[in-house]
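Note that this complex is displayed minus one protein chain, with the remaining chains in position.
Letters are used for the chains, namely A, B and C, taken in the order the chains are written, and counting of residues starts over at 1 for each.
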Amino acid sequence: MRSVAKPKLAVWKFASCDGCQLSLLDCEDELLQIVGAIDIANFVEASRNVMKGPYDVSLVEGSITTPHDAERIHKVRRQSKLLITIGACATAGGIQALRNYTDVKQYASYVYSNPEFLETLNKSTPIADHVFVDFELRGCPISKAQLVETVSAFLNGRKPVTPPYSVCMECKRRGTVCVMVAHGTPCMGPVTQAGCGAICPSYHRGCYGCFGPKETPNTGALADQWKAMGITNDGIVRSFRGFNAYADAFRKESEAHEE
Amino acid sequence: MTTQSVQSAVGAPDLNPMLPQTFRVRKVINDTYDTFTLELTPSHGGAEVSFRPGQFNMLYLYGVGEVPISISGDPSRGNVLVHTTRAVGTVTKVMSKLKVGDLIGVRGPYGTAWPVEEAVGNDVVIIAGGIGLAPLRPALYHILSHRTKYGKVVLLYGTRTPSDILYRKDLEQLRSRFDLEVHVTVDRAMGTWRGNVGVVTNLIPKAPFDPTNTVAMVCGPEIMMRFTVLGLQKRGVALDSIYLSLERNMKCAVGFCGHCQFGPLFVCKDGPVFRYGQVREFLNKREI
Amino acid sequence: METLERYVAEHPFFAGMSEKHIQLIVGCASNVKYDAGQQIDRAGMEANTFFLVRQGRVAVEIVNPTSGPITIQTVGDGDVLGWSWLFPPYIHHFDSKALDLTRAIALDGKCLRQKCDADHELGYELFKRFAQIMEQRIASTRLQLMDLYK
Partner (left out) sequence: MKTDKVQSSSEGSFTSNGAPRVFTVEHLNTLIRNLRDQGYAVIGPVVQDAAIVYDEISSSEDLPIGWIDTQSNASYRLTKRAAKTLFNFTVGPQSWKKYLHKPSVRILEAEKNGNEFAVNDAQPPAKKQAFLGVRACELHAIAIQDRVLLGGPYVDPIYAELRTNTLIVAVNCEKAGGTCFCASMGTGPRAEHGYDLALTEIRESDHHYFLIETGSALGATVLAGLPAEVASESDIQAANRVIATATHQMGRKVDMSEMKEILYRNTENPRWQDIASRCMSCANCTLVCPTCFCTTIEDTTDLRGTRAERWRKWDSCFTMEFSYIHGGSIRTSPGTRYRQWLTHKFGSWGDQFGSAGCVGCGRCITWCPVGIDVTEELKAIRDSELVEAGSIKSKE
């Protein structure tokens, strides 16, 4: 039924673990439908077959950490009608943005015998710091359901349902007992954006903040409560410096507790 | 007397109020560069559509979502639903691409009506801003088709630029009527526009109506309505003779979803048309 | 002269003005008429007149070299046009042009300023009225700037 030319989709990788791309590959049930609805024109992880741009939709994974990538992302942008960033690396700099709080040269010297051959930027930064981004899909990794929802929404001309409210909304809807209140477990849920389905609290663990800050996050109030629960400043800093360490709200809160 | 007009409308409570009926697009009119009018008829024939001026429908676009849109047609034309919409959001943008013959879901009509009965024997001043003319048009149709029942009738209409003027041809025709005063003004104009420039409230001081005996019906952006009330008040119109149509987020339109609350009022079922006195306490407060 | 006095006294702008002051104002007044399309004032020119519009419509314009004149506001029956004559350096800020055949009473600013200097009560009455017009214009301008219908 769908009209003649299928939309062309490209997937791009920058500094990342590939986990978000795997989410796309993991869409086993939906993949056939996806393939039916779009042309996967450039997805090295899945196929060596590469079609030339321009592309209708580009999914961009990973953060910008090297001068080369800082150039390359502009090329991607130029070839893409719609650029969607996927995952915490692309939307907030990722776990590798921990380097932003320290000296990257020192790090490199621990790992590489000849760090002088390494060409790297001082900071790991999200894609939106470099080019215009049409839509951001949060998560570490992204949620398969949200990815399918986003692709489906764009194909059907509607707005993707990726609400920016708290993880608590998902916990309460699925009937998960609050781990902070009932177990005294520190949880990032109240300041973290929903989307994962509130997985960790359903396994009696506190939320790790994989989906980054929710809308109007009051991280200060959460940190105050944690302190009252006996969490040290160091513990607070570590909780806010996870996969979304360089997301604005989390960065500021972690800096406020540095000793 | 005026309280009568704002009683809540009961459509067909025994039907599942969450389930739209399908209607077919009969005609598409591109009013301006971002505004369009759809004429809809029930897809399977069936009963006449009846509504009161000022009421709205929930329009459902398959797979995209639902939006509240006021009815802007002639209430005496029972065989067609007319909706004028600005393409500004996801749903309305998709709606703007509908073609003749396409289907659309409709729930309604919902909400309160303009006080066209209470206004009988009075002068009527209709003040519209931008797309706010759409929900007022059925009231104008009603009044003009019962013209002898009313005193002076004035339409004051303000838009952004001349190219934003809705129902332009209709307005030109109405202008030539002797029993109706139509004044249009725009916020900014270039080129060939020879009409008024300035905000719509500028038109109030000189509009020909008797303030002691006038019912005012106002619809537009909230700020425009607040200043319009001030202008009418200055002119001496009684506050309880002023009616406004408000807009809030709506998901259900039948009082279940809670989104449209405005102080103690549900805009969907207590409104959208309110007597000024009902909303006065909250209208000037922030983030209500 | 008698009709001129009646026009001045009946114009909404001077509503409530004492007869004595009306007399003083009429001394500075004259009847004017502009055809549709006729220029009334130009920005940058000396401003020595203001107008009580009796009938017609005038566009207040500003000229953008690339896109031509932009109408900022229109004034019509019963409105007042121009207040640059009130404040030094008495220079027009905007163009004004009759859109329709416009009849107005022109008031000589220099003449009025002298009379106001001599009679502060007259000055006070006049400024009160202009202050109100300015208040209305600034409120309208703010609303226009907000681009409410966007």
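Heads up, the rule we're going with is that contacts are C-beta pairs under 8 Å (C-beta built on N, C-alpha and C of every residue); 3 or more make two chains touch, one makes a residue touch a chain.
Note that the coordinates shown come from a computational prediction; the quantities given were computed from them, not determined experimentally.
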Partner chains on view for the chain not depicted: A, B
Option touching the unshown chain, where B:18, B:120, B:144 or B:174 are the choices: B:18
Omitted-chain contact residue, chosen from A:5, A:111 or A:181: A:181
Sole contact to the chain not displayed, among B:31, B:66 or B:187: B:66
Option from A:24, A:148 or A:196 whose C-beta touches the chain left out: A:148
Interface with the unshown chain - residue positions in chain B: 8, 10, 13, 16-20, 22, 60, 62-66, 88-89, 101-103, 105, 247-249, 251-252, 254-259, 261, 263-264, 266, 269, 281, 285-288
Residues belonging to chain A that touch the chain removed from view: 1-2, 30, 33-34, 36-37, 148-149, 151-153, 155-156, 158, 161, 163-166, 168-169, 172-178, 180-184, 187, 189-191, 204, 214-218, 220-222, 224-225
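Note that in this section only the chains that are shown with their structure count from here on.
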Touch-based graph of the chains, sorted into line, ring, star, complete or other: line
Most centrally placed chain - per-chain CA mean versus overall CA mean: B
Centroid spacing, where centroids are CA-atom means, of chain A and chain B in whole angstrom: 44
Inter-chain centre distance, chain A versus chain C - centres from mean C-alpha coordinates, in Å: 62
Residues on chain B engaged by chain C in the complex (per definition of touch): 129-131, 158-160, 164, 185, 187-191, 193-199, 201-202, 206, 220-221, 223-224, 227
Interfacial residue positions of chain B with respect to chain A in the complex: 63-65, 90-91, 93-94
Chain A residues within the chain B interface of the complex: 156-159
